[in-house]
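Removed from the display is one protein chain of the complex; every other protein chain stays in position.
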Amino acid sequence: MTRFFQVQRYTAILLVVFMALHMIVVHYPPGHIDFGRVIERLENPVWKAIDIAFLLTVLVHGLSGAWVVLVDIGKVNPFRKVLAVLIAIVGVAAFIYGTMTIIAFQLPT
Amino acid sequence: MFKTTGFISFVLRRFTGVVLVLYLLTHIWVLGAANQGVEAFNRRMELFQSPVTITLEVLLLAAVVYHGFDGIRLLIVHYFNVTDQRKSLFYAAFATAALLTIVGGVPMLLFAFGIG
Partner (left out) sequence: MTAQEQTIQARVHIQRYNPDVDRKPYLQTFDVPVPQGMTILDALAYIKAEIDGSVTFRRSCRHAICGSCAVNVNGKNMLACNTPLRTVLTKKNEVTIRPLSFQPIIKDLVVDRSAFWEQYLKVKPWLIPPENSGPKEYRVTPEEVKALNRAETCIMCGACYASCQVVAMNRQYIGPHALLKAFLRVLDPRDSAPAERLELVSGTDGVFRCHTIFNCIDACPKNLNPTEAIETLRKLTQRRLAFEKEREERQKTL
């Protein structure tokens, strides 16, 4: 649990940075979002790397947070190991799919 | 019972957290349209540009900034001995979140309803 708490805290600190960046770069100023607007930024492999790191951080923080919310309920607590496995599967699947999406942002050749 | 600032922050934190996780998974799935090419992505994104969805996105922004500043507040509590200032810390976090929601939300609404 010590490690778990540390991971949650460090990802939280990282997320403050990532989320601020994400909001400013991607959504500000608000406007029509289509492939063209996204590709302007994601052409750059550095942004791709940043987005993949962001994806990983937010999944770890979010899904372990969801696990804690569920496990906190006394009646769910006995199933915490099964839940952990299920949530880990969801996390891995979401990470693979999300990474594929980020890589898919290429200028059509 | 025990509706203290700590409890209010706890409920809001849990609620926004759960909402954000559900949103995150949906978000990953929605953007996944890019895997099917440019056309599919643009068609999918077109669905989310209506005034209604952008208004919902303002609520999402509120959830994100609240969860974020509540988290910063807890980091401050963890690293510094400030439990005696718990109430002011909560009000500060809440006010900052509200302010940022307004600052970020107003341009979104202006865009959504085609003003300015």
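The first chain written gets the first letter, and so on, giving A and B; residue counts start at 1 in each chain.
What we mean here is this: contacts are C-beta pairs under 8 Å (C-beta built on N, C-alpha and C of every residue); 3 or more make two chains touch, one makes a residue touch a chain.
All of these numbers come straight from a predicted model, not from anything done at the bench.
Between the chain not shown and the residues A:Pro45, A:Gly74 or A:Pro108, the one that touches is A:Gly74. Across the entire complex, the residue among B:Val18, B:Leu60 or B:Leu74 in touch with the chain not shown is B:Leu74.
Residues 1-2, 4-6, 71-74, 77, 80 of chain A touch the missing chain (whole complex, contact as defined above).
For chain B, the residues in touch with the chain missing from this view are 1-7, 9-10, 13, 74, 77-78, 81, 83-84, 86.
FYI, only the chains that are shown with their structure count from here on.
Contacts from chain A toward chain B in the complex involve residues 9, 12-13, 15-16, 19, 23, 28-35, 38, 55, 58-59, 62-63, 65-66, 69, 90, 94, 97-98, 100-101, 104-105, 108. Every residue of chain B that touches chain A in the complex is listed here, in rising order: 14, 17-18, 20-21, 24-25, 28-29, 31-32, 34-35, 37-38, 41-42, 45-46, 48-49, 54, 61, 64, 68, 71-72, 75, 78, 104, 107-108, 111-112.
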